[in-house]
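Showing just some of the chains, left in place.
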Amino acid sequence: MTAEHELPGASRAREHAGAERRRSSAAFEDLGYARPDTGREARLGLPEVVYGPGKTVDQIVGVVRSLLAGNDGPVLVSRIEDGAAAEVGAAVEGGAYDPVARLLVWRPAAPRPFRVVVASAGTSDWPVAAEAAAVATAIGLQVDEVRDVGVAGVHRLLAEKERLAAADAVICVAGMEGALPSVVGGLVGCPVIAVPTSVGYGAVFEGVTPLLAMLSSCAAGVVVVNIDSGFGAAIAAHRMALGTTAQRAVR
Amino acid sequence: MTAEHELPGASRAREHAGAERRRSSAAFEDLGYARPDTGREARLGLPEVVYGPGKTVDQIVGVVRSLLAGNDGPVLVSRIEDGAAAEVGAAVEGGAYDPVARLLVWRPAAPRPFRVVVASAGTSDWPVAAEAAAVATAIGLQVDEVRDVGVAGVHRLLAEKERLAAADAVICVAGMEGALPSVVGGLVGCPVIAVPTSVGYGAVFEGVTPLLAMLSSCAAGVVVVNIDSGFGAAIAAHRMALGTTAQRAVR
């Protein structure tokens, strides 16, 4: 039997004492086809984010409703294409869609005093950088975008030293040889989060090359997330921001 | 002509106005075979760390002396074996050697109020975790080691929830399938720095498997450093600590 035949009542019956467990760190709701982790906001300071690919519109709608009901903070669906986003948006009011970042957002967070510079190497890296910026903004971080500062014209990056110096964290988005975080990591002391992109061809191997290059960076303490994961970089920044802003209060 | 025949006087002649540039962010010294980046402390809040492999004892001694003279903070040599460490230690007084971490340290930093939990999955991951812990301690972070909490007996990890909750950052060290940061990343909101190790055999591929697993983690915002790089994880923690402690002062 598959989830499509799942009746709302049935799912509710299998719910693990959802009502009372919500808002506790061990809360979750059992929808049959999914178990929204409604305790995540208590544990991590941020509701679970819905990963769009491989889910039906009905599944996304169900999970979003569960998360909106079971949390107070922003609810996001990542990597959702235009068509599905429109359908979900029609079913659940109040969402805003960013087509470049492929992000759907409800209840964006108010800005917190944590500044993230999103630096990207080339114009073609834009969609990934846009996802990082959109997610970061939605979860309450302040974003400053510095674009097209690839190392083949390193004076363009050096011209932005001041903006880099004002950052609490720098997200470096780069494809091809992925050298940007190595140079930035040598200029600033704050966290540098490297995001390899699949931009390029041939020996770039869909982003494997910048991924490996960033992991091998001679700039100490650079950290890396998955290929094209602007999302992962923004959440990593959220974790760092918690240490300086909200985390103390949440505990 | 090679560096071995380099006379101290000659190298000094090629020094790029070393004396005056030291302590500025653009300072460096030219030893001929190396250019210690004495401006790094001003830029990053921490002197350059010497990577041991591939350098002769004489080269390491020269660079260490340059860094001790050109900076105020801790000076470290990473991945240096016992024999070379003894020779370098004999040549430059005041160093302390940790044979498990393979780390040589001069002028360790005073502890700062930033707590790093170093969690390791198995006893065999000890050397990498030890490097993370030793570097972190040397640069002034507070370290709490939680060992042998692999996910095949997840109750051992869950028993340490309180220590994890007290962390400002968690460094997760794991080989084999590298699942530890995924579980930890779902338990805490602070930064989770994943370090894959080369522990295991066959399909572990010298650490490639835990590396890829950590990059693919379903726990959002986990960040990753190079295989076996306890060093990289500790410096990443330093960058995060700057944001909450020293950075403001340094600026």
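We just call them A and B in the order they show up, numbering each chain from 1.
The rule we apply is simple: a residue touches a chain if its C-beta (ideal position, glycine included) is under 8 Å from a C-beta of that chain, and two chains touch if they have at least 3 such contacts.
The shown structure was predicted, so the numbers you read here are calculated from the model rather than taken from an experiment.
Shown chains number 2; the total number of identical copies in the complete complex of this file is 8.
The rule is simple: only the chains that are shown with their structure count from here on.
Rotation relating subunit A to subunit B, from a C-alpha superposition: 180°, rounded in steps of 5. The part of subunit B that touches subunit A in the complex is made up of residues 37, 40, 43-46, 49, 165, 168-169, 186-193, 211, 215-216, 220-227, 231-232, 234-240, 242-244, 247, 250-251.
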